[in-house]
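See below for the structure under consideration.
Only a single protein chain was left out; the remaining protein chains are all shown in position.
Our next item is chain A:
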């Protein structure tokens, strides 16, 4: 109860801050619109208004404050505007029986989700395979690990269009191309976590295996792999969020297929800030749900395996 109250307090404070920020952010547009409607604005000249700064302008014109929340294309849309847009493009579409129309965020969320899950599966698989080979081969450890780290310093935004072009020339399906781009981000936390996890058995546990003359394969399946479970789940949580980012970035390059990334792009083409923000919030919600789902699986698995109680 107490924690719920503190969470609500924080959320209320954030929304309050958001509303407050709308005033200076949208005050210029509000002034222009008010002037067009024949209202008095001080100062009357636009260049002068720009010179004096947003906050000073807002302070001089308290009469404009109400209108900063009612613009079609505000620089910063207010929470209720984003909320209304989200409602209209999700439940509102369902009510009209058009849940999977092109204007529905449900459709775009689903497109992003499928690319995310595919990329997450690719990335997890690649990450585990790389980690296993790194742990078992010193040559891999020395040669591949630096490349893996280097790969993450290349901006995904730069590499995504190249992946799209290369895969398109190989006539690979768009969904798989998006999965590959998403994998590029999500395999990294899995490699790092799994390498640490597979190496987590201590010297005593390894000696114990030795006293039983266990083979490398037996040590792997019976000791290393189960020991890595807590590390794997921690990595998967980071990995799934990274997958979603990768999928959204991929949709910027493959925007003809739709998706939350395509909505972001279209929104920024046409200055539809409300649409951008609702796509952003949609992506954030999707990420939260995915991370929560993995947390759930984590709790269940680790409790079962005796790592938590």
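Some notes on this structure:
To be clear about the criterion, a contact is a pair of C-beta atoms (placed from the backbone, for glycine too) under 8 Å apart; a residue touches a chain by one contact, two chains touch by 3 or more; residues count from 1.
Keep this in mind: contacts and distances are computed from a predicted model.
Set against the options "Acetolactate synthase small subunit", "PadR family transcriptional regulator", "ABC transporter ATP-binding protein" or "ABC-type nitrate/sulfonate/bicarbonate transport system ATPase subunit", the UniProt name belonging to the omitted chain is "ABC transporter ATP-binding protein". The residue touching the chain not shown here, chosen from A:38, A:62, A:97 or A:306, is A:306. Remark: the omitted chain is touched by one listed residue; of A:147, A:212 or A:269 this is A:212.
Within the entire complex, the positions of chain A that touch the omitted partner chain are 204-205, 207-214, 218, 222-223, 226, 229, 304-307, 309.
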